[in-house]
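Quick one: this structure, given as structure tokens, is what I'll be asking you about.
Only a part of the assembly is drawn; its chains keep their places, and the rest are absent.
Letters are used for the chains, namely A and B, taken in the order the chains are written, and counting of residues starts over at 1 for each.
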Amino acid sequence: MSGEGTPRRPALGVCYYPEHWPEERWATDAAMMREAGITVVRIGEFAWSRLEPAPGDLRLDWLRRAIETLEAAGLEIVLGTPTACPPKWLVDRSPDMLAVDREGRPRGFGARRHYCFSHPGYRDESARIVTVLAKAFGKHPALVAWQVDNEYGCHDTVLSYSAAARDGFRAWCAARYGTIDALNRAWGNVFWSMEYRAFDEIELPNLTVTEANPAQELAFRRYASEAVVVFNRRQVEIIRRLSPGRDVLHNFMGGFTDFDHFALSTDLDVATWDSYPLGHLERELRDEGRQRRYLRVGDPDFQAFHHDLYRACGRGRWWVMEQQPGAVNWAPHNPAPAPGAIRLWAQEAFAAGAEVVSFFRWRQAPFGQEQMHEALLLPDGRPNESYEVAASLCRELAALGPPGPPVPAEVALAFDYESAWAWEIQPQGRGFRYLDLCLGFYRALRRLGLAVDIVPARAEAVDGYRLVLLPGLFAEDPALAAALADGDQRVLLGPRSGSKTGEFQIPEVLPPGAFRSLIPLTVLRVESLPPFERLGIAGRGPASHFTLWREFVVAEAGVEVVDRTADGGIALAARGRAAYLAGLPSPAYALEIVERLARDAGLAPRRLPEGIRVRDLGPLRYVFNYGAAAQDVSDLLAGHDPVVGEAHLEPCGVVIGARKVQDA
Amino acid sequence: MSGEGTPRRPALGVCYYPEHWPEERWATDAAMMREAGITVVRIGEFAWSRLEPAPGDLRLDWLRRAIETLEAAGLEIVLGTPTACPPKWLVDRSPDMLAVDREGRPRGFGARRHYCFSHPGYRDESARIVTVLAKAFGKHPALVAWQVDNEYGCHDTVLSYSAAARDGFRAWCAARYGTIDALNRAWGNVFWSMEYRAFDEIELPNLTVTEANPAQELAFRRYASEAVVVFNRRQVEIIRRLSPGRDVLHNFMGGFTDFDHFALSTDLDVATWDSYPLGHLERELRDEGRQRRYLRVGDPDFQAFHHDLYRACGRGRWWVMEQQPGAVNWAPHNPAPAPGAIRLWAQEAFAAGAEVVSFFRWRQAPFGQEQMHEALLLPDGRPNESYEVAASLCRELAALGPPGPPVPAEVALAFDYESAWAWEIQPQGRGFRYLDLCLGFYRALRRLGLAVDIVPARAEAVDGYRLVLLPGLFAEDPALAAALADGDQRVLLGPRSGSKTGEFQIPEVLPPGAFRSLIPLTVLRVESLPPFERLGIAGRGPASHFTLWREFVVAEAGVEVVDRTADGGIALAARGRAAYLAGLPSPAYALEIVERLARDAGLAPRRLPEGIRVRDLGPLRYVFNYGAAAQDVSDLLAGHDPVVGEAHLEPCGVVIGARKVQDA
């Protein structure tokens, strides 16, 4: 698990809070973990008030004893830095360390994440406590990894409108733009007389009379994202210095785009994320149809998308740091997972290359905000059902042995955090969401049985794929355009791709800006449509249409019009390896488009049955059933011998086949 | 009506504002009241600016003359203390007396209830003005009762986040927990490093980054409720000292649970409530189906529930202090009552034992916030339709004569204000409301023709009943459990009963905690479900199901599984006299459960027709028709001779039968 070696894989882990339980219990817990087959345990995040109950009064002994207890049971430790929960005394000493919300109200003590990333004093305090911990435990043999802070941005904490943030933003602007005239030009501040005379006149874009300048909004989003990266890096540097050889990781959140996970991950060894399929289903997806269909099993693609995303963030190394073990407490409604769902989720993660799947949490807390969040143990310390599921999973994993090398994906889907901010700032049509747009294409790819890499939208990231999708990539990027023009990938652009410059202006050559070098067409105008309006695609069935968004495109000579809208506009155009899609496709139309592109790219897409998904890992083929009915998946296992499960796949079923030798 | 004697009953009253009208009109008003048969008149609340137009400038003469005018017409006076409306000069002298809302904004002058219960200065000012009034009028022969303040908590005023509230809360915590360590343990503050080092570090649970600790929320709710009780008690003590022999009462609001009405009522002689059936229908019930069905007659059970609740609060003595007389002004929509509805409401109240039903208000104000609120008189001083209704009611009451002794109920439904707070703090599933849960069981009992006592959830309150329902009672209670174990009542527990300790932690033995002594089973896990999901009950019809909430229960030996969910879980379990319900029942299922329990308890439930309700009072049987169609209710009147109305009951009809002598 250490940064120096190769981690044993796959492994199960668990999140544990020794400070919540009597010390006498610790050894029992450790023994029960081992008995289930769990080998990795995360501790320490949120414990600042116990590590330093009063200023300078450091109490590290209990943590040392906890580590030793766990170590004695053969467990490997991931130590969390406690900076997500500064203690009350620290807040009282620096009340201005609190974040300020968009309405101008300080976000006070009494829960967690009560700090502003921009506050220099809190950055120093964070560095101080991390230094203390890294000195104390950094070279402990049981320590295999550090988790820096916890779920950056959770509870909408990336954007703070505090005085510290304002000062930080001003300095950031000065560094980025050099002169105030350059900033005024970049933002187009001549519009509505928004011009500044000096950097210290700049205001934050909240509490304006109507919406602020989108360029300023984007700049502030960039600043705020970088503030998270800088905050994180300061801890990472301390850890690297004082705790050599240990992996450094952070646990990101699903469906969360307020800061750039790619950028932050460059400072990490491993990217991890917190996967709560049922909570995400209701809260992140907001699609009652899917919620009805997948109430207790979760969306079949949401987790998979994030697995692929964080594999990219971690440059191949990634974990699920928190895995839902039962009903949770934070979604509007919190159903229990279907029988088999927890195993299904874990196996999908391992099939996607996870090194560790760690359950949150070990034992249900009888107190505090998460007392209704299930755990592997009941609040009374007895095993919950999920404890048995975890134990069974460990046995299954042991039987499978170490995984083979990953099978390279031939399709890349670019995911770009700045684009998420851009379209949040300027949806232009209520309901336009970048994540939904990308998820829509991801679903289509996955329904077609194609392996996908999620990649950052950079020239160097798209090399080697047969098909690259860049939907909704907001900013034109000459380097990326050039790389794609020079390469041999098929490329799908649109809608909205390249419709802005990096400073949130419309490109001089009009959208798709620099991407016109790939396909010479121009988006002259756009329209957004209310939910009831469906713009049909000529010659296709009623399920194929544009919703919410459509562009009026003029194509130059040599561009083929592949599809037209029912009113005669260009829906899909292509030239050579490049295609441009001029609207937001319905799921059926997205499937048709991707299927065609994949075929053109020499891939072999095949439409999987509803609810069935497939992944290859080394010689193993995993088939999953997220649907409500049993399915025979023999055809998907052709050329494979089942090693786990069988081709008749019950709901929540997983079958794993090993590639027959003659096929290898 | 005095606290010393037995009030003449039943009586009609009215709320009157002499300060709104020319003094020349007063005698006319008094005469018109008497002519209608009204005998009780409430005055004085809201009149502070006329009683003391400037600091210390007391002007009591006009009130004395008003009282004398009313007295001369033979009317009995209820005098309101004016503390719900402090005058502007008082607010200007102590701006920090204002409450502060959850968002941190002072709630300013310009309407009513603009004060914080915690503010010591305002408590003193309230005591001062009440002392003045009690000295001046406390022994006036026409004065029969005092109303303290008006509708405590109206407009969401129980919870204030002011500095005064924070200081009061800190002191309350110190008194309750003794040491800060005890508080930290009680609240589980080790979670997320929320530990305090001293009581003066404690913050109020608003403007936190995400939800505050539920234990702290509950503590703050308790504190806030007690602040109301303390505020009220201070006035009561003054009144008792200076105005002996007069009843002291307060007018509570329907559907309102922000403070503990049982606790406050211990300081009162009579509990009263303000009954607005049509306003409540839309605003409190939020059920469009019921709103369509009962648009102009009001919910058939909502008022009845409150009648029974306030009869309990008043230990048998209760009034309707404000009765809707026509369309009101404060619901989203304000329809006119159906012909007959006003009489129906009043008779239902008298059947439930009300001493007085008092209309709000005498004459419609042509100015101010309530100018669209109807009254017995039109704004021009002529009788409105409801004046004639009131007069007719008085004649009907006179003909009926004094009521007989109440018929003791054999079913008790526990209603617990802390449980309402607990599930508001932690619904766990959006839409879970304690009041709805209790109302659901109440409806079922009433549909079955059973008389119900609403009781506080205390050991001493459940004695003597054949059936006790404790749905959703949040905190385990060993004393109550022991009382029930020792008694001979049938008991229904669940869902959620006993699922917390009194400090909002999960009990060590898991839910239902101490109530496991009644029925040995354990709730291991729970789930909440979105509105579209219905969890059927095996072997029952499609209308019988759980919605929104279900528990996973493990029963020990000796427990009978009465019903199972369609997926095989325990729905209803029983052992001996105790039963446990593991979910939120649909109305049809609630009816089936209650019917079964009532039969087992030796009661005689019978399903009443839709819209028909029945009550017994002494030898009288009242039958009400809230439905849209006429009904023949002869069977319900078997053994009774109609003395008012007839068995063919039109919509809004009331028939009253006297028990035949041979049946007595």
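Please note the rule applied: a residue touches a chain if its C-beta (ideal position, glycine included) is under 8 Å from a C-beta of that chain, and two chains touch if they have at least 3 such contacts.
Predicted model, so just to flag it, every value in this text is computed and none were measured.
The complex is a homo-oligomer: 2 chains are shown here, and the full assembly described by the structure file contains 3 identical copies.
Just so we're on the same page, only the chains that are shown with their structure count from here on.
Taking the mean of the C-alpha atoms as each chain's centre, chain A and chain B sit 48 Å apart.
Chain contact summary for the complex, chain A toward chain B: residues 19-20, 46-50, 53-54, 82, 85-89, 92, 99, 103, 105-114, 154-155, 157, 282, 288, 291-292, 295, 326-327, 329, 332-336, 364-372, 374, 378-380, 384-385. Interface residues of chain B facing chain A in the complex, by the touch rule stated above, are 103-104, 187-197, 201, 203, 205-216, 426, 428-430, 504-510, 524-530, 532-533, 548, 552.
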